[in-house]
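Single-structure report; data block below.
Taken from a larger complex, these chains appear in their original positions, while the remainder are omitted.
Labels A, B and C are assigned to the chains in the order they are written; within every chain, residues are numbered from 1.
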């Protein structure tokens, strides 16, 4: 299932390492597989590595779409 | 002629000393360890008898006896240590039969080389937990095993308690229709422990919930003497404990995910490690099953107690020949909450 | 948790379920395979099936790296630990995977094997640095998501010129497996199979390889794929999107998981994987058999870090249990409860087939989360 969750980078530690936070849990993560990560960015964390960045705008868009689908808005449901 | 002086024994070096094989030999070094550390810390009239067992007053009511070996690693963790855990764990097993815990016995298996400073810290924590709980450690035992044949310290505690007339708490008394309550947030202890494990380590504010629950139990029995089942969801967590009770009582259960009290940090740690918080250990929580009619009163009594502030009614006992524990997911679906299979290991997929 | 909890909202799910029911045409059926164990897990754990219309069937795919690990590869890992005396670093997922003769890494550990659970490839490398006098082998498993970290540590080990670190590589590839299932379920295929109508595409695999990777076989087999996140609302949204594609007669690669998946994927990760690994000509998948070009091996230039080479491991395939219906289940022909040994000889404690190995396998998921339904169905029957 490739367990991976979005986590927020709270500190860059240098050497391709960073500290992240998720729900009050903080842990080290490697940034060796991603570029240009800044504090405050969300990344997808898998086995201690960021395997990609999380696009917050896209996340919001998806949530809006879900909300409108749930509301049964025809636009959202139009295939 | 020279005067004869009183024998002088250099006191235990509780700062830099270490356990060595002589501390378990039965001889003077062991007597010194017992005198200067154990007897001093746990001091009470029964321990002071100085025999290999304790002679205690006649106990009123039916007796309860429970024992648990404590082997936690690491020995010190956020919110507690093996010492207070060993006191709470056994007090809780006694209390879960509706009994008033009266006495504890404690047996220590020390590993050669274990720092006496750590041992002293653990014993102090045990002693203060026992004092706070009002349950004295009345007898004990100390063994030392060679380095590499133990793990610092193992502590087995055994508790004896007494059950008042009219109380009939037992795991086989859950009946369809009964309410299932839990006294607070789930998984705190297990997550606190995991946060310190090598190769997993993370920083967290989550502390172990280790606590003695007999006061809470007394408060519940005060409002409903006929509680059906009490059990502390320790190893295997809520899920396994409910399955145990379901099997014992020959019933099914239906719980509601949305009602389960969970700290965000516990959920987050579980997401991160691929664990299910329903299987993570608790050390200061209890499950209470009682007639639906008294559920509100029992829940109110729980919430009024400092150890039950986050209590919740999480489900209902149902009739089920398969003794399944089912859960209505927060999402609206339904699934089994099975026994723990194997041990819960962190996953990556 | 931000970006997690929002995607688990119950009311939205129920509304979405209603929308799916409305969208699904009652005169036809929808047979959708979720390839990934991650989706299987979400479906079972959140009880998503209960929210779906009866004519929409989810078929669990083989996308669980632990489930598809052949017994013979686990045997080799045990051989490394017990016969070669190495420190074997493995993900927690692997410890209980059954090997031959009722062994597993966990049981090997009980017999003295030095097996250490790691949660990251980096921990395995660190173990090698901390134990210079011991040989340390990292038992690498997983799909494209998990491969890049392995590549990173092999490169680091090479830069450090470590003499005591190797990787036992079992990384497999998603697209060839999906293609295989499509081929098998296509009309006229060698094996009988239910025809699949559509696929829910992998979440984090796609984060790495990008949605592009699915375009060729969508074009070839004309089956829609919607890449979906692993949260339950992601899955439901993807189902709705697939229903809509099928209703409209479209067959496209769509991306529900836009917050973490792009068309081209993580190029940096792809580059380092290509640097360290190359295609194997064939590889055995438990439950599916040998699939061509479906797995990776370590390139010659990193041969010093290849445990198969250093320890001269010989692969000995072990036949699956004859009673096991995993193949038919994966092809949509059968359900777990149709297997004679489901829940009796085959349980999560003692799995006989690959689908029972990890909680993401079809049989294990049904056992752990859904088997009450069999009894309920029987009683009402």
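Criterion: a contact is a pair of C-beta atoms (placed from the backbone, for glycine too) under 8 Å apart; a residue touches a chain by one contact, two chains touch by 3 or more.
All of these numbers come straight from a predicted model, not from anything done at the bench.
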{"item": "Whole-complex copy numbers (one chain of each kind is displayed here)", "value": "A x2, B x2, C x2"}
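Keep this in mind: only the chains that are shown with their structure count from here on.
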{"item": "CA centroid of chain A to CA centroid of chain B, Å", "value": "38"}
{"item": "Rounded Å distance between chain B and chain C, as computed from the means of their C-alpha atoms", "value": "38"}
{"item": "Two or more partner chains touched - positions in chain A", "value": "1-3, 5, 22-23, 46-47"}
{"item": "Multi-chain contact sites of chain B, meaning residues that touch two or more partners", "value": "264, 267-268, 271, 274, 347-349"}
{"item": "Chain A-facing residues of chain B, complex", "value": "195, 201-206, 264-265, 267-269, 271-272, 274, 347-349"}
{"item": "Residues on chain C engaged by chain A in the complex (per definition of touch)", "value": "1-4, 6-7, 11-12, 15-16, 18-19, 22-23, 36-41, 63-65, 91, 119-123, 142-143, 145-146, 148-149, 152, 202-205, 207-208, 230, 233-234, 237, 240-241, 243-245, 247-248, 250, 256, 258-261, 265-266, 268-269, 272, 360"}
{"item": "Chain A residues within the chain C interface of the complex", "value": "1-6, 8, 22-23, 30, 32-35, 42, 44, 46-49, 51-56, 58-59, 61-63, 65-67, 69-72, 77-79"}
